[in-house]
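With one protein chain removed, the remaining protein chains of the complex are shown where they sit.
Chain nomenclature is as follows: A, B and C, assigned in order of appearance, with residue numbering initiated at 1 for each chain independently.
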Amino acid sequence: MNPIAAKQPRDMNKSSKVTRAFLLKLELRSHPTLLCVIRGALQPLVEMLGFSAEHNREIIRAVDEAVANIMRHSYQGRLDQPIEVYCNRLQRRTNGEIEQGVEVLLFDCGPAVDTTKLEARPLDEVRPGGLGLHIIRGSMDTVQYKRAGRLNRLRLVKYARTSKGECGSAEEKPS
Amino acid sequence: MNPIAAKQPRDMNKSSKVTRAFLLKLELRSHPTLLCVIRGALQPLVEMLGFSAEHNREIIRAVDEAVANIMRHSYQGRLDQPIEVYCNRLQRRTNGEIEQGVEVLLFDCGPAVDTTKLEARPLDEVRPGGLGLHIIRGSMDTVQYKRAGRLNRLRLVKYARTSKGECGSAEEKPS
Amino acid sequence: MKISARRVETATILDVSGNIDMSNSPEVRKALLREIREKGVTRVALNLTGVAYIDSSGVASLVEGLKASRESGSRFVLFGLSDSAREVLKISRLLKLFEVYDDETQAIAP
Partner (left out) sequence: MKISARRVETATILDVSGNIDMSNSPEVRKALLREIREKGVTRVALNLTGVAYIDSSGVASLVEGLKASRESGSRFVLFGLSDSAREVLKISRLLKLFEVYDDETQAIAP
């Protein structure tokens, strides 16, 4: 019945150094009151993975904004459309150190995303709206939109920096 | 791949006065560290349905205990077995008043539950353990164990009392 | 999410509790604009002490509040920001645009 259910992503095991473990799948409808349910489930999940409190908030924020965009743009405000959220734990080995990561995959059945419209607007102009993509891209290491059959797939990945990286990321970014 | 995925329950639309709306489905493995993820998702969900704070806590507690029992008894502590949680919103009309309710369905692939063992122990003996079923039954209006094909299904239902009922339930139960 | 207004001399304090996201940011926007456009109000202070999370639609409501206050010649200030609220304003490059205070006393000081 649910067109999404059969389409579990099988194309992500290519990268040889990354191991992936299934953590959680959420299925819900495109009703904005359910955004808090996604945040509620993800918060303890990413906490478990050893991210810093700030990185936790970035991941939650990115997923929340991405799901809000599906509700608003992909489904144009319709409240009863299916959304699926997969959370996987990633591990990769870089320079002998193991990095923990999280991968969130979002699926919707809306029309194909027009990727030319996926433009984060310049922030020097002060006006409401147009901040979502900016937040998503600023929060995650990887943000990939892809058409997968009749579905849109958004792939979000973030790794917890190793102790070395942790120092680096604590520095203020120039703004 | 997942034997549960195809088995969405279809046998619950018999009762004519009750309407049911899908709210959320969660899929996870039988790892106790994921209990907090279920609680995190359910908390804002039941809050939305207009239950009192105390009833919210009862629902969360019943689901948490029921999932813990699946992990402990149905899967005997194995950490990688599938569990599915469906949440539906219920509405029923009693004496002209509409009551909001929640239905939580839990599925696992363990061996058939031996229903003769589903005995909440008497509480007059003080010893650790054996409290889960007591808590589940004391928290929900309906607690139904059922074998559904190769799956165990536990159905939990609770209605928010109407204003009249609310008064009644505020009374201390004799203990 | 709950939002309510109280008056302290010529300032209005809007207390919000709960999270602000796409499901309720229109309510926040409405309450903000109503108070900011109210006659005789020189300052509207948004109390975010009880708000753990604000998404970009919530931020958009705050920007609308700011614009309305500039039009009406009043001040719109924020206080009690959580780490998360501060971060979302920062990443949106809006943190410096808002008057942000730690607490109510500072927010309504003359």
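Convention: a residue touches a chain if its C-beta (ideal position, glycine included) is under 8 Å from a C-beta of that chain, and two chains touch if they have at least 3 such contacts.
Remember, predicted model here, so these are calculated numbers, not experimental data.
Enquirer: Could you tell me which shown chains are touched by the chain that is not displayed?
Expert: B
Enquirer: Considering the complete complex, identify which of B:R39, B:R92 or B:K146 is in touch with the unshown chain.
Expert: That would be B:R39, which touches the missing chain.
Enquirer: Since one chain has been left out of the picture, which residues of subunit B touch it in the full complex?
Expert: Residues 31-33, 35-36, 39, 53-54, 57-58, 60-61, 64-65, 68, 71-72, 123-124, 126-129, 131-132, 134-135, 138-139, 175 of subunit B touch the chain absent from view.
Criterion: only the chains that are shown with their structure count from here on.
Enquirer: If each step moves to a chain the current one touches, what is the fewest number of steps from subunit A to subunit C?
Expert: So the least number of steps between the two chains is 1.
Enquirer: Taking each chain's centre as the mean of its CA atoms, how far is subunit A from subunit B in angstrom?
Expert: For subunit A versus subunit B, the centre distance works out to 29 Å.
Enquirer: If I count partner chains per residue in subunit C, which residues reach a count of at least 2?
Expert: none
Enquirer: Would you please write down the residue numbers of subunit A that are in contact with two or more other chains?
Expert: If we look for residues of subunit A contacting two or more partner chains, we find 33, 36, 39.
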